[in-house]
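All protein chains but one are shown at their positions in the complex.
Letters A, B and C mark the chains in the order given here, with residues in each chain numbered from 1 onward.
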Amino acid sequence: MLEFMQQLVNGLSLGAIYALIALGYTMVYGIIMLINFAHGDIMMVGAYVGFFSISILGSNIVVAMIFAMVSCALLGVVIEKVAYKPLRNSTRIAALITAIGVSLFLEYITLYFLTAQQRVYPDSAFPLHKYEVLGLVISNKDIFIIVSAVILMIILQYIIKRTKTGKAMRAVSLDREAAMLMGISVDRIVSVTFAIGSALAAAAGVMIGLYYNAINPLMGIIPGLKAFVAAVLGGIGLIPGAMVGGFLMGVLETLVSGYGSSMYRDAVAFGVLILILLIKPTGLFGKNTGEKV
Amino acid sequence: MSKKGFSKKVALLVLAVFMLAIVAGCGGDKASDKASDGDNKVGDTIKVGINCELSGAVASYGDNARNGALIAIEEINKAGGVLGKQLEPLVRDNQSKTDEAMNVSAALVDEGMVAQIGPLTSGAVAGSTPVMMENQIPLIAPAATANNVTVDEKADKVRDYIFRMCYRDSDQGQRMADFAIDTLKVKNAAIFGSTSDDYAKGLAKYFQEEFESKGGTIVAVEGFMNGDKEFRGPLTKIRGKNPEFIYVPGYYTEVSVLIKQARDLGLSVPIGGGDGWDSPDMVKVAGAEALNNTYFTNHYSVEDPDPAIQSFVEAYQAKHKKAPDSFAALGYDSVKLLADAITRADSADPVKIKEALEKTQDFTGITGKMSIDEQHNPVKNIVVIEYKDGKLVSR
Amino acid sequence: MSRLQINNLSKSFGGLSAVLNFDFNVGKQELVGLIGPNGAGKTTVFNLITGVYKPDQGTICLEDKDITGLHPYDICKKGIARTFQNIRLFNDLTVLDNVKVALHTDVPYSLTTAVLRLPTFFKGEEQISRQALDYLKIFDLDKKKDEIASNLPYGEQRRLEIARALATRPSLLILDEPAAGMNPNETQELMKLINWIKEEFHLSILLIEHDMSLVMGVCERIYVLDYGQIIAEGTPQEIRNNKRVIEAYLGEEVE
Partner (left out) sequence: MEDKRRRWGKFLLEVIVLAALFTVVQYLIATGLLNRYYQINLTLMGINIILAVSLNLINGFTGQLSLGHAGFMAIGAFASVIMTTLLGYPFMIGILAGMLAAAVAGFIIGVPTLRLKGDYLAIATLGFGEIIRVVLQNIDYIGGPAGISGISKMTTWPVLFIATVITIVVIVNMINSSYGRAIISVREDEIAAEIMGVNTTKYKVLAFVVGAGFAGLAGALYAHYFYIIKPETFNFLKSFDILVMVVLGGLGSTTGAVIAAAFITALNVVLQEYAAVRMIIYALILIIVMIYRPQGLLGNKELTRRSFDKIWSGRHVSSANK
């Protein structure tokens, strides 16, 4: 029982990372129906920006995180303007292929300039403290990562439900043409969406850096895919869905590798994806909609 | 001008700038390559192929091995070269793919290499092997540990032109099992190794065989994949089995994170591994405290006061701003062994080099004093190294 | 015996009923119109008949055979063909190939024959081309057979869609606003054409149309749909004078 509880704790902190990445994924999808394949790689860039601001500029963790979030927000906006915007009226497949292109581009341009060597976050940036509660081991990093994921989700939910920009976002996601006719600047809203989504990815990147210490140019691929699975699991386009999906994925993976075989862990993740897509493509929290004829 | 047209133009501009930057970058590289080789006329150099994983899944291995090899070539050339000729490195990237490894070897043969250093992984070496055998050009694999790299096990024949610089999997696995039972006096152990390469799988296999044959019990066998960062699931499971020792064959990229998580979960038992652990990143990622009470089998220690080792470590540090790992050291030694063989053969003819390599006796590299046995494996000492407060201590 | 018989058909989307307790029939070689204000559920009825949507309840019978819930392609094989309100041609294919796709239902050669290019294949292709061309001729499109469908002017695209539907050799042809976007002259032409093909191919035709002159001109019988329910049925003359229909269309204050 104790072991199971420990696995649950492990799974939740892993899930928090997936949830953070999935939040950005799901936001972008909600607004422009694009699977932003490059999202995991934006996270990687965020991790690197955080690393360099700590190790070169000597900034503390809060500054590093803000720095990473701001630069990735800009990066996200630039990517959208350069690669995705010209395709807004093309097929979704064209947009998806472009996203794959952007993803490969970010990975290999980083590899080219920073080499394949992993970089190590200085341990002093966020000293570890362990707590033992009833035999369960929980660290301050676990708590930090879970709490910040939840806080960011709440902030995001607030922005979308309560602010004017958020309302405009929902309008754009429901009907872009109509939103435009109502005087909403679709370009601005899409930019804001990318900025927020990318900033969240950057935050996740810095957290991964802090949590696992090592970062490398290809680190975004697998968590990116897993986070996407999480977003689909919860219902893509839905903020709470991404959150729950992320935590579920984390727990599921930990349980599979804890009680089954870690070699099948990735297969299980994709298996879940396929099952969800086949049984309820709109995810756990999504509503079904058919094509209009 | 329409708005859409404008955004497309902006996109083109940005992409064009990227393209230019890259092309300029390449051009620059190429120019500097040419400049350094410029003094030597064709035919005056001995061409050494360096077929490494510089991109793709295991790019960091290849990157380090290449760095090590190039330092060796630089040293040799500075000291006047081999047989009065300079060594000319032909560095190519096999993208961590077996087919590209073959492709690269064929290209290097075409360019007139006399021997090849690399690739790093056993799979890529296997890809490269047919081309080397067909063209009768020796290959020195710095780190390909699978037993069948140098021996065709089905035909029970040694692969004439394939040599290696590292231990076989069996050597290291057995050594650590002996160390665990004889020195650490443990009676049961868990194995938690990488399952995505044959190196770690081999180590695990031979460790288990030896450990059990010496009367120990293996209480749990778990695996992870290269690239993983999350190990707490299986570690929690292992913790439930209360092993006295955990054997973690794999590379430092994963092992460092793994050890940290093991210690965080309160697993304080000794942990052991192989030469894949050897990297300064171990201490940086896992932290000195977590690494206490961990041991790994290796060729040498970077903290060994031996002058040859120290001068290599210094040169590497100066050039790459970090300490070398085992790939770098093995890459370095592979070139040194090749130079030694060329000198002994008194010829840069590939077949003669191969014959000289086969006759290697008591060659002293930084990874130890070695001889090449009839199966083209180096016979050299294995040292067990302990991490003590972040320092490496030979046992 | 009627060709199409619908009993008690209902369909709702997310709690909103689009079609409710719908009873309906089309006789042999009868030309029936289905009219109603926007959003009355006309296209939904068509989608239910052709299998695009599955009904919540009720039955649809063609020639007394139950076709409820079948796949659209099976329903097509049973003899129902249709056009779409917002033209759905195979845009990148040529005019001829658009019709040829519809002739696929009884292709005279096997896949292996096609891959091996046996003589049967060439004979079969020739036959398909000839048939397709015959259908194009009816609609005066044979001269444009090699043009890409999306390059045709609007009126011709409408005609091509009907030609394509006809090529599946239906016994019931369903036309969803065939005259939309046409000028009065073209509409006039179309009316004649519809009548002609009905006789020529012994078809029953069911059409949705907003152009009242067309509906009143060609239809033998008309159903009026409002809020998913039939509010009137009868000859054009009866419908023209029906009070509920006028209310539904124009609102009550007109009285």
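Keep in mind that, in the parts below, a contact is a pair of C-beta atoms (placed from the backbone, for glycine too) under 8 Å apart; a residue touches a chain by one contact, two chains touch by 3 or more.
The shown structure was predicted, so the numbers you read here are calculated from the model rather than taken from an experiment.
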| item | value |
| --- | --- |
| Among the chains presented, those that the missing one touches | A, B, C |
| Full-complex contact with the absent chain, from B:E88, B:D197 or B:D325 | B:D197 |
| Of A:V120, A:V232 or A:L248, the residue in touch with the unshown chain | A:V232 |
| Contacting the left-out chain in the complete assembly, out of A:S53, A:T98, A:Q118 or A:N213 | A:T98 |
| Option touching the unshown chain, where B:G127, B:P249, B:G287 or B:P378 are the choices | B:G127 |
| Where the unshown chain meets subunit C, residue by residue | 50-52, 71-73, 76-77, 81-82, 84, 88-93, 97, 100-105, 107, 109, 111, 114-117, 121-122, 124-125, 128, 164-165, 168 |
| Hidden partner interface residues of subunit B, rising order | 8, 11-12, 15, 18-19, 22, 25-26, 29-30, 54-55, 57, 92-95, 97-100, 102-104, 106-107, 109-110, 122-123, 126-127, 129-131, 134-135, 146, 148, 152, 154, 195-198, 201 |
| Residue numbers in subunit A that touch the chain omitted from display | 35, 83, 86-87, 90-98, 100-105, 107-109, 111-112, 225, 228-229, 232, 261, 263-264, 266-267, 270-271, 273-274, 277-278, 281, 291, 293 |
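Just so we're on the same page, only the chains that are shown with their structure count from here on.
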| item | value |
| --- | --- |
| Chain centre separation (subunit A, subunit C; CA means) in Å | 48 |
| Whole-Å separation of chain centres (CA-atom averages), subunit B against subunit C | 70 |
| Sequence positions of subunit C contacting 2 or more other chains | none |
| For subunit B, residues contacting two or more additional chains | none |
| Subunit B-touching residues of subunit A, taken from the complex the two chains share | 3, 6-7, 10-11, 14, 78, 81-83, 85-86, 89, 105, 108-109, 111-112, 115-118, 120, 122-123, 128, 130, 132, 137, 139, 208, 212-214, 216, 218-219, 222, 253-259, 261-263, 265-266 |
| In the complex with subunit A, residue positions of subunit B that touch it | 4, 7-8, 10-11, 14-15, 18, 22, 25, 54-55, 57, 59-60, 62-64, 195, 222-225, 227-230, 232-234, 236-237, 239-240, 253, 256-257, 260, 264-266, 281, 284-287 |
